[in-house]
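A single protein chain has been removed from this complex, and every other one stays in its place.
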Amino acid sequence: MSGTRSALSRLGLDTGKKARLTRILFEYGLGNGTAMFLPYDQGLEHGPRDFFANPPASDPRYVVKLAQEGGFNGIVVQIGLAEKFYWDYAGEIPLVLKLNGKTDIPSDAEALSPLNATVEDAVRLGADAVGYTLYVGTPAQAVDFEQYRRVRQDAARLGMPLIVWAYPRGAAIEAKGGRDSFYAVDYAARTASELGADVVKVNFPHPERTTAVKEPYERDFTSQQAIDAVVRSANRTLVLVSGGSKAGDEAMLDKARQSMAAGATGLIFGRNVWQRPHDESLRFVDSLRKILSEYPSEVS
Amino acid sequence: MSGTRSALSRLGLDTGKKARLTRILFEYGLGNGTAMFLPYDQGLEHGPRDFFANPPASDPRYVVKLAQEGGFNGIVVQIGLAEKFYWDYAGEIPLVLKLNGKTDIPSDAEALSPLNATVEDAVRLGADAVGYTLYVGTPAQAVDFEQYRRVRQDAARLGMPLIVWAYPRGAAIEAKGGRDSFYAVDYAARTASELGADVVKVNFPHPERTTAVKEPYERDFTSQQAIDAVVRSANRTLVLVSGGSKAGDEAMLDKARQSMAAGATGLIFGRNVWQRPHDESLRFVDSLRKILSEYPSEVS
Amino acid sequence: MSGTRSALSRLGLDTGKKARLTRILFEYGLGNGTAMFLPYDQGLEHGPRDFFANPPASDPRYVVKLAQEGGFNGIVVQIGLAEKFYWDYAGEIPLVLKLNGKTDIPSDAEALSPLNATVEDAVRLGADAVGYTLYVGTPAQAVDFEQYRRVRQDAARLGMPLIVWAYPRGAAIEAKGGRDSFYAVDYAARTASELGADVVKVNFPHPERTTAVKEPYERDFTSQQAIDAVVRSANRTLVLVSGGSKAGDEAMLDKARQSMAAGATGLIFGRNVWQRPHDESLRFVDSLRKILSEYPSEVS
Amino acid sequence: MSGTRSALSRLGLDTGKKARLTRILFEYGLGNGTAMFLPYDQGLEHGPRDFFANPPASDPRYVVKLAQEGGFNGIVVQIGLAEKFYWDYAGEIPLVLKLNGKTDIPSDAEALSPLNATVEDAVRLGADAVGYTLYVGTPAQAVDFEQYRRVRQDAARLGMPLIVWAYPRGAAIEAKGGRDSFYAVDYAARTASELGADVVKVNFPHPERTTAVKEPYERDFTSQQAIDAVVRSANRTLVLVSGGSKAGDEAMLDKARQSMAAGATGLIFGRNVWQRPHDESLRFVDSLRKILSEYPSEVS
Partner (left out) sequence: MSGTRSALSRLGLDTGKKARLTRILFEYGLGNGTAMFLPYDQGLEHGPRDFFANPPASDPRYVVKLAQEGGFNGIVVQIGLAEKFYWDYAGEIPLVLKLNGKTDIPSDAEALSPLNATVEDAVRLGADAVGYTLYVGTPAQAVDFEQYRRVRQDAARLGMPLIVWAYPRGAAIEAKGGRDSFYAVDYAARTASELGADVVKVNFPHPERTTAVKEPYERDFTSQQAIDAVVRSANRTLVLVSGGSKAGDEAMLDKARQSMAAGATGLIFGRNVWQRPHDESLRFVDSLRKILSEYPSEVS
């Protein structure tokens, strides 16, 4: 019972959001309504240690060029790299400005990702979408939702698509099955939809992680059933599935296939791409593109 | 002594303006750095009388489709049509939101084109540029400049390219050679540049209109010399040459050729296009495209 | 070549405007997508002289009750009557708050209708639409457009349908064929559409008034051809045709029939209704309702 | 009875204005407390006709390079050229952003120079001073003073030196001796000082123009006496003397010598410089520099 992706014209989008998403999905990448984004905010989220596997990747220019060579639909960066590097490539590849972020040095028990930039910064830089990390389940939920609300309102006022990184996180999540359980990911996808995200980025759900999750999630589900359910929970919010830390290729490609079959719009793979040597990156991306090419949408 | 068009990277553009202009010039139309815009604000500027020559053109959908069929780089409309019609085509063809406009019913002696929309409206609608009509030489100059300044500042703040319709107009212009003289058009192009336009739309200059113009313009100049000078006066402001009212085809194509040879970026032809029957429009547009294809730029 | 009315879902309306217009068009009156409004701002626009023909009509309660008895889709009043009388009928009949208005004591040569209330007043009073008089062609055009722009932006921000009374007016109009010529009415309808009205109220055009109008309007047109063209010029802006000063019944009913055949959404008849004795009013309104009942729309 | 220039530390300047003026006067040009500015806003004020005498001067790059080669203390441009060209030379030569300007097409009888940019624009661009044209004596005085007041307040708040182009202008001035009379220039210098200019730019006074001037100016004065008086009228407002339209070299150098002897801080020569062929420009500038080198100040 896999899913079908809705046309952009059926998502309740206003003109500006529809214009910008149409551009991302139909003018760049495969141009078939699917999307592959290259996130590059790990220098802030994890520190430069993520670049030791492939040192050239510490240079933002290397990564932007990789995104262009690989036919990505957009790159995702924090304000500093956007200000310093995007001018060189402006308009040649869509920019997703990540509006919040943090280091991983302090404890994540009360995770909160502070705003480093505004939707107006994104407009000024010619970005086609903004990203916001919402830590679903964090004890700092009240501050997070309040901060998110202002971003959502600015995005609505300026017609800017809002991509929510819906990350189950914090002490309470760890006590209720952990951040990757089907329960947690499904709840996160629905939370983003309930709070007005245009697109939601989720990690692939693990239905086998049933310890301490809510009762309905204790039953047996296949991976496909789980990701199907997550995409349904997101309803008219488009779904991007993330790659997470670098893992085995076949496992990654399986997740990608199942996600697209479920009705996801695309993939957002970072470390799995740029932590590889250059040519191997492109070969891996090519495998992902083949999968995406099998799930086209009509232009709205 | 014809000219060369500057690369976008040499124009002093900030990131957002560069992103949006790159998109217009390299992702749409011929994708070669030239541009052909279809203006459709005559319903306000002249009234529906302009549609009697080809009645289907009174329907905005007809004109947007024509722009798509003809491979235009963008359409130019007022806020009302943008709000009501652009959603259907959002992101499929760039939108230039014309921010001011007026009817031609009151006298033009003290011409002033009032603001009907803001740069923020353009952002919200996903437009890639805004247009402003500046009546160069009007006795209402102080009000016009003041109104323009706020538009320029908003455009700078939001990274939105600003296209200035630089129209010599008003009683003083009529007394000093008229609106189409080389003197008037040259001064208008320079004024737009001095006041910070990113792109300037001018009418093709008439060097033979020398009555009452300033002394240096009384000499003999060819059309090519005149348009060369106008493009130089605009310096780093990109130049679009307008078609004006419908005229003989060969005359129009000659103007187009001379403009592109002078270093103009493109053409903005409205009535000359959509006042013709549908297929004849496309044939005429095809002739224009052939000219543009001979003047490519490198992507910056 | 008469027209078809567009469904509300095809007009580019945002959610709030669609909700309020659906309420007006499908929950009140005939509930069939047509509309009949009772305007009652003549006490300001003309003074109490308009009530001498039927003195009870000087009492707002009389007129609101008449609107209810006659099955109108809404009443149109200025802020003062809305504040003092609408509470009694709040929610029982839709309120259209007229935001600007003026006396007819000073000359109309540079006509301008100043704001007396805001869109936020309309929200506070539970109104389902606002009205704005735009004097198309007035020498005060710059001030009028500027004032209108702020109303349009407030209406967009608050999801409030904006009905524009598009009235050709001022010395230049009088010199170019007068306010009721086909040329003037057609231009007015288009201007409202270009400037973003959701609904436009026009007077019925007089194609026989050809003195001093622009050339294409000098030809022979029937009334039906003229009103067809006006509705097309308004494109996705819904059209209401006004009754103007009290006239012969058959002439009025003919205009109504031609308007609805042309694709208008409805009628806005004031003096023609409430200047008659009570029961005669209702008989006349009944004739109008019969016409409207022949032009139903599907609920979107 | 020639004058002495005050030290910067005796002018009542706050920290930011003192910092920026010190930079202009002691870090650039001769570095001796004198100044030579190259104004380049004639493309707006007069139109491109001013460039016909030396066509390369229509290119802003030519003029900025000339300013660098000639050892000027700053260039003066409008916002458009500042935005498009100053980045290339940012910090290498001080920028004076001219905040207002106009075309010379409409009549000057009620001269008013509208604002095209703000002091905050100047800060953002790294300018070291702003320029404002005040039309002393214009019938539009009330609007001019009001507009000026806001500039002065912004300049004070942001520590930005304010250079006032004090130009006698308008019908009343023409009726009272004309714009260059000793009477008019003296009044203009004092007006700038009374209204809070940090620096005032004046034309060299003509004491021989006595027709219709106020009585005390009807007597016999030498040029030196006149310019001495003008500098005294400016008191703690530094004085720059302008070159005006291109004139005989010896006459120009005489004016320069008399101005510096009177206690002026420097010269602001535009057309007299860049309307000459390149090498002749530099030779002329060298003559000016020799004069300035004879009038050093101590660093405050």
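Note that the chains are named A, B, C and D in the order they appear, and that numbering of residues resets to 1 at the start of each chain.
We take it that a residue touches a chain if its C-beta (ideal position, glycine included) is under 8 Å from a C-beta of that chain, and two chains touch if they have at least 3 such contacts.
These figures come from a predicted structure and were not determined experimentally.
Of the options A:Ala19, A:Val64, A:Ile93 or A:Leu112, the residue whose C-beta touches the omitted chain is A:Leu112. Residues of subunit A in contact with the chain left out of this view: 41, 43-44, 47-49, 52, 58-60, 78-81, 83-88, 101-103, 105-107, 112, 114-118, 121, 143. Remark: the residues of subunit D touching the chain excluded from display are 14-23, 26-27, 82-83, 86-87, 90-92, 95, 120, 123-127, 157-159, 299.
Here, only the chains that are shown with their structure count from here on.
Two copies of one chain, subunit B and subunit C, touch each other, and the residues they use overlap weakly: the shared fraction of interface numbers falls below half. Each chain gets a centre from the mean of its Cα atoms; the one farthest from the centre of subunit A is D. Rotating subunit B by 70 degrees superposes its CA atoms on those of subunit D, with the angle stated to the nearest 5. In terms of their C-alpha centroids, the spacing between subunit B and subunit C amounts to 35 Å. For this pair, subunit C with subunit D, the centres built from the Cα atoms lie 58 Å apart. With centres taken as mean Cα positions, subunit C sits 49 Å from subunit A.
Counting partner chains per residue, subunit B has residues 83, 86-87, 143 touching two or more of them.
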